[in-house]
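Of the protein chains in this complex, all but one are displayed in their positions.
Labels run A and B following the written order; every chain starts at residue 1.
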Amino acid sequence: MGALAGDKSMAAPARASNRGEARWRRRQRRVYAAAGLASLAFFIAFFAWPVGAVLINSFRPSPAGGFGLGGYARFLTDPFYLQATQRTLAIAALSTAVTVVVGYGIALFVATRVRGRSVWLMMAVAPMLVSLVLRLYGWMILLSERGPVNRLLAALGIIEQPLPLLFSRLAVVVGIVHYCLPFMVLTVYSALRRIEPAVQEAAWTLGANGWYAFRTIVLPLSMPGVIAGTSITFALSASTFVVPLMIGGPRERMLSNYVHLAVERLGDWGFAAVIAVLMLAMVVLVLGLANGLARRWEAAQ
Amino acid sequence: MKAGRLLTWAFAVLAYAFILAPIVIIIPASFADGAAFVFPPRGLTTAWYVRLLRDPQLGGSLLVSLGIGLAAAAGAVVLGAAIGLGIERGRIPGRALWLNLFLGPLVLPLILTGLAMLMFFSSLGWIGSTRAIILAHIVLTAPYAVRTVLASLAGLDPTLEEAAWVHGASPWYAFKTAVFPQIRPGLVAGGLFAFLVSLDEYTVTVFLTGPGLVTLPIRIFQYITLHVDPTVSALASVMVVVSAVLVIAAERKLGLHRYLEL
Partner (left out) sequence: MTEGGARSTAGRAPAIRLEHVTKHYGSVGALRGLTLEVEQGEFFSLLGPSGCGKTTTLRVIAGLLEPDAGRVYLGGRDVTDLPPYRRNLGLVFQNYALFPHMTVWDNVAYGLRARRMPEAEIKARVGKYLELVGLSAMARRRPRELSGGQQQRVALARSLAVEPVVLLFDEPLSNLDAQLREQMQVEIRQLQRELGFTAFYVTHDQQEALMLSDRLAVLRDGRLEQAGTPEELYDAPASPFIAGFFGGTNLLEGTAFRDGSGWRFKTPGGSVFAAGRAVGPLEDGGAGRLSVRPQRIKVLPAQDGHAPAAGEGPLPPAGSAMGAGARRDGVVLAAVVEERLYLGDQLEYRLRLASGERLTARVPADAGAGLPGDAVTVTVPAAACTLFGPEV
């Protein structure tokens, strides 16, 4: 054994290894830390810094003007933008409400499957891996004047004339719900899995007792997931750009679209920054509220 | 009891129809003769597929987007692995802060990130360049890789690395043979997410394209809304099928749903 051949002259370097970790381990940790710090530097350079620049530019309302709150004043005094804000919030709120109800239902359905659970989950969630532009194209086909939905409604005798489904608020809400649903399903499903036995029991003892068990046990215990899913959904809904762009039409534009228009039509990057920063403030406010709500809920439990 | 079950399944059928309909409809619509937005179609045709093969614009954009997607996915995976290992194993202080920074692109309104990229890259004169789009996509897709790497590191048994060391493996050899193979599925899953997100990215990319550089989603958007060219329906159908195959394969191979769960 080589280890036994320890020649006495070389052995036992009289160095005290007092406190701290061994050198080999420290060296390894430094390699990991260096890799981590390099990627942090990358992220600060290409994400944090540009985003910070937007914030700064929002106080420079026009290319010519100096620093000031002019851009914010312009936004907050223009009924056109206030209306757009109102519309954005209304669409986001409605979409979120629908997403919560449908998403919870799907998550509960998946969580109570005994067999093929991961298949049901993937079917509900995998659409988020399909291009959003393509999904919206699919909705355009479905909702068009002579498309399948109108045909179906006519065949059922519900309508006589085709409805203008596309380029309406309904289309935008449908698109946003479809876009956000996977996130909601995932958060609620994760919460339900953490309380799995209770969910299963509620599922097995359906009927009045099952409903009671659901109302008193499952629903309260899954509430943190619902709150988290709701805040994610609201944040996504309020800042969506592609959905109103493709299936909303000019009357259903949301704030994101005005940011883009400010750049493309007005060439006013400062004002675009103002709108974007206000959108961020809105999202942060809502997320903060949801966070506080979740904490209070947990404290109350 | 019976009624409850009936209600459950009725809801499930409707909900899953809602989820899957707009994706599935793309495939039959691509064979429709005449405008895609008429149902039922007047006749069936494969003309759009033939035209797709000869369409230099769609083909060019497809190549551009595939290249950007691969580069962005590779960058995101490297970045995700580095930050995941750096935070978990390198004990960089301020763990929560850095994690929030890295997940930031998921939370921030995309339009804000897009505007930020526009301002930043125009100051460098990089608007309309592939590298600007790749860098932006790395930032946007890194959160997915960070999350999957963190998930696989959290599931990693620390005694495996110790077993490697004790039995004679140097730290680098142990990483190569005992640690990396364990996080590889997470990296592949993260890379796949990154690739798919990059391939679909519209909101940020639209600020960065230039005359000679149009990515696929933007091109598709143009074909759908501006040109109303049904050739795009064939491409859409192909992409849906490819996405579905990719997702199913990844689920079989990697258990994708584990990485999706929060």
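The criterion applied here is as follows: a residue touches a chain if its C-beta (ideal position, glycine included) is under 8 Å from a C-beta of that chain, and two chains touch if they have at least 3 such contacts.
Just so you know, these numbers come straight off a predicted model, no measurement behind them.
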- Item | Selected from B:A169, B:V238 or B:L254 as touching the chain missing from the view | B:A169
- Residue among B:V24, B:V38, B:L70 or B:L160 that touches the chain left out of view: B:L160
- Tell me where the left-out chain touches chain B, residue by residue. 157, 159-160, 162-171, 173-174, 177-178, 181-182
- Note on the structure: chain A residues touching the chain left out here are 1-4, 6, 11-13, 15-25
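Going forward, only the chains that are shown with their structure count from here on.
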- Message: Please tell me the distance, in whole Å, between the geometric centres of chain A and chain B computed from their C-alpha atoms.
- Response: 15
- Note on the structure: The answer for chain B against chain A in the complex is residues 1, 4-5, 8, 11-12, 15-16, 18-26, 29, 36-40, 78-79, 81-83, 85-87, 89-92, 98, 101-102, 104-105, 107-120, 135-136, 138-139, 142, 171, 193, 196, 199-200, 202-203, 206-207, 217, 220-221, 224-225, 232, 236, 239-240, 243-244, 246-247, 251, 255-257, 260-262
- In the complex of these two chains, what residues of chain A are touching chain B? 24-25, 27-40, 42-44, 46-51, 53-54, 57, 102, 105-106, 109, 118, 121-127, 129-142, 144-148, 151, 178, 181, 186-187, 189-190, 193, 206-207, 210, 228, 235, 238-239, 241-242, 245-246, 255-256, 259-260, 263, 269, 272-273, 276-277, 279-280, 283, 287
